[in-house]
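Everything on this sheet refers to the single structure shown next.
A single protein chain has been omitted; all remaining protein chains appear in their positions.
Naming follows writing order (A and B), and every chain is counted from residue 1.
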Amino acid sequence: MQTPERQSMEVDIVCTGFGPATGGFLTTLAEAMNDDQGQPALMSRVMPGMPLQVICYERADDIGFGVSGIVTRAKGIRDSLPDLDPSQIPLAHSVEGEEVLYLLDPHKVSRRSWSLKMLDRLVHAGKWLLPYKEHAVKLPYIPGFLSKHDGLLLSMGQFNQWVGSQLMSSGLVQVWPGMPVKEPLIEDDQVVGVRLIDQGTDREGNPDAGFMPGMDIRAPLTVVGDGPVGSVGQKLDEHFGLPEGNHQREWALGMKMVIDLPPDCELKPGMVLHTFGYPEPEIFGFLYVYPDGVASAGIFVPSWLDSPVRTSYRYLQHWMTHPALWKHLEGSTMRSWGAKSLQESGKAGEPFLVGDGYARIGEGSGSTNVLTGSGVDEAWTTGVQLAEAVIELVKQDKPFTRENLENTYVRRRRESWVEKEGRVAERSRDGFQKGFVRGLIGMGITGLTGGWLNLSGDSKPPHERIPSIEEHYAGKIPADELKKMRAQCTESGTSLQEALLNRCGWPEIPFDGKLLVSQQDALLMGGKVQAPPGYADHVVFINPELCESCSEKLCIDMCSGQAIAPGENDGVPQFDREKCVHCGACMWNCTRARDGDAEQTNIKFGVGAGGLHSAEN
Amino acid sequence: MASILYVAHTEADGTLCKPALEALEAARQLKGSLGDATLTVGLIGHDVQAAADAIASCGADRFLAVAGSEFGVSRYGSDALAITELVKASEATVILAPATSRVTRVLPGVANRCDGCIDTQVTGMSVEDGQAQIQRWYYRQRMVATLTRDQSPWFLSIAAGVYDAWKGDTGTAQVEILAVELDGGATRTRVIGTKATDSDTQTIRPEADLLLVAGAGWTKKQADGQTHVPDAEQLLLEFLDSTQASLGSSKSLVDQDAEGQAVMGFLSHMNQVGQTGSTPRHPKGLATCCHGEEPHVVGWRFINQRRAINMDPNCSWAQGKADVLYVADAFEVMKKVNDLLSKG
Partner (left out) sequence: MSNGFHIVVCGSLVPDPLQTLQPVMGASGLPELKSEMMLPSVLDPWAGHALFEAAHLAAKTPESKVWLVSAGPKARLQQLMMTLAQKVPFELVALDGSASGFTDASSVAKSLSEAIEGIAGLDRSRMLLFGGCASASRDAGATMQIVGERLSIHDQFLAVDELDVENDGSLRILERIEGGQYLESVCEGPPAMLGWATGTLPEPKNNPQVGMMNMRTIMPALQRAQSVSVGAGDSTFASVEVPQQRRETRIVKDLPADEIARELVEWIRS
């Protein structure tokens, strides 16, 4: 077969990933591209005489397929969109009320430390005095650093779609979904553009019917906004490393559903409910109420949940059926479902923000504030800051060198609230490294002292934190029984994690066919997941021997879409691209370190086509 | 007073096909429900007398036809002229025809020529306050609407498999043959004939009593840790041979084909049943190695009796989607089923 030639195209600015950061970047840039008379104000360098040529490639099949229900102060977003009217964006609403609930464990099965058990006893003893209802205590007040009053509730999918359509109708920039970017083009430590994914390949990436090599998009500036598990960001980190002292070891998996609340639900639009304490102490939950009886509800399973059993989907169902939530959710119907990895290292995980020919924005650039639990507004703002820098450099006819980008973009970012608040938050979660209660206290101390005081805790890569199943259950389940369970599950091809949860007393989920459905039904009814044929697998198990020796295979149970299944003879797991929701959880839940790089795991998570087809998330 | 015109075309052997007889039954029932209505039969074909005689006792008030060799073939130009003439001659206010490929192609254009309106693939009719109402499906048969129209003439094509085929005595029908002149424009298209598709492909057989659905489980590893795709192929083909069942598939199984995994050679996307596939009509359906997730089961809407074989007692078939779920190894069960079937 004759291999077609790889084609190349030149633009001024190529962006990878269309999320809030790129949205902020393109919105700000587009506004400056024409002058008052509608004439081009920023001119192209690669196509002299033409306006600036700006193009953005998004991996997912549409620009609205991002996964997040968010509550945000929307400070940065409102700064750049002063006329923003939430009623113009489906599912958007102003924040009208906030509550934080500490959830007790009605089934007495969660992993609670002695200190937490003490706390629970105290709560029980004083429940007549406390705002205690349905196994939950409402916190009497919400610390300022957590509060989102005057903020906005948004569906990230709908917000992205709205921003994207404003941009496209301006005709000034182009945003192309369904086009994954494989990697940056790096020449002599200078980023000169990106290479798009090869199309028409087999699962290993070899040319197949209709092979079309991914095009090279060469550009003086590459804007990297492809999120925490984006392939361009990952490749840049592999090439340039991280600044000394920085690490990306903290993660969380956010899994949620958008649901139609029952008609008699008393929750009002704009209500924000945050929970902690259940189904495991470390798992945080959220319930945001949108207009028209719709809500977004989900949990975060963090990397510091030191347990080898962490099936997010099952935990999500236990969380929803907690009496304090179920009183609102009973009778609901799932509309959509999805999952996403969050880079929780925040400022501590910041990569090199700029280099010759590239700049990084958004979550992948370490902008998420882990204390306030806010990322979208920060991401948007970093995009705006980069756009302002680009406008300045284009107008001054200066090249996009590291130095020029440092002096314009990085300077703006360092002087902004994003940096200031990010620094306060930088060490706020260190306490969680040594336990949940210590973590909570640490967050409180950091928040209340504005970052002056923090509780310490050494960070470790997730794969070093996760004990083996045998270690974890030592003393709880006899070794013989555990061995038998393992053998039975392997033989029947069923999940050991599910069996372990059942064995520990977690109740079975009473499927109702509406909200409580099997994970496969959630994937199809709620996630609407699909993948087009003709692309390489984007999840690769690097060293098969490491997989064969792995007894946890957490990648299988942590896979949000059940896209990773046991392999032959319990060896290398199998990956089914059709079911992948591109959350990236496999990458950081792998319990084996990569050969030659202890910060990475044995799973390579690259870029692939397809995924969720839900725009409501 | 409603004037009902029933339109049908003869087959190559001069008979009326089953969907045509079903549409005739629909027309008769409509006439009965409306009370004050006439029924005209309008036939098209090379030679229509035998077909007219076969339905002579159907209760029609009148038999019209357009006949001749040029009308023995399925061609838009000539069919459109013929049906337009039948509508004019009968002064029809409601036209019913079977939703065959030939009718489906031509009826909308004729409706436009006659300043009428059209609904296709009608699955039910009733009369409310003296006015006919129909049922038809939208969004790839995912939702059903009941509607009526004021405009006349109203053209309706009747979906196959909804009404019982009309049965009655043959007789001698007095057929009025209408003269239809074909100008050059109507014969710019020459019909060459029919052509079979690849005979190795097992497709959905609309006439079959049973739908067999094969799910992705057939290609997955079995208890011995190995896949057994050739065995699965043989089991399924044997079953299809002995039952003449129609073969459907879940999306995940046919998608594996595109991904280059080992799958069954006789399956293609043409077999896919479900939200992104087809919605076949069969009295019975048997799902094997398929989980029964909602998007797939959407395609089972017109399968009356449903049984499933799956290893997982919690699979979706158990959630009120099947009448019976056998929790068992499909390889083992289907082998026994084939043995029993071969014994006759």
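Everything that follows uses one rule, which is that contacts are C-beta pairs under 8 Å (C-beta built on N, C-alpha and C of every residue); 3 or more make two chains touch, one makes a residue touch a chain.
This structure is a prediction, so every number in the text was calculated from the model and none was measured.
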item: Omitted chain's touching partners, listed by label; value: A, B
item: Listed residues B:117, B:165 or B:229, member touching the removed chain; value: B:117
item: Among B:69, B:101 or B:172, the residue in touch with the chain that has been omitted; value: B:101
item: Options A:12, A:61, A:306 or A:330, residue touching the unrepresented chain; value: A:61
item: Subunit A residues touching the omitted chain (full complex); value: 7, 9, 55, 57, 61-65, 90-91, 158, 161, 164-165, 168-169, 171, 174-179, 196, 199-200, 209-210, 212, 215, 217, 335, 513, 524-525, 528-530, 532, 534, 613-616
item: Sites on subunit B contacted by the missing partner chain, in the whole complex; value: 17, 74-77, 80, 100-102, 104-109, 111-113, 117-121, 128, 133, 136-151, 185-186, 188-197, 201, 203, 205-206, 210, 243, 275-276, 284, 286, 295, 301, 305-307, 309, 313, 317-329, 332-337, 339-341
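Note that only the chains that are shown with their structure count from here on.
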item: Distance between chain centroids, defined by C-alpha means - subunit A, subunit B (Å); value: 47
item: Residues on subunit B engaged by subunit A in the complex (per definition of touch); value: 221, 223, 225-226, 252, 255, 258-260, 291, 293-295, 314-316, 319-320
item: Subunit A residues touching subunit B - in the complex, by the definition given at the top; value: 202-203, 208, 491, 493, 511, 513, 518, 520-521, 524-525, 533-534, 568-569, 577-578
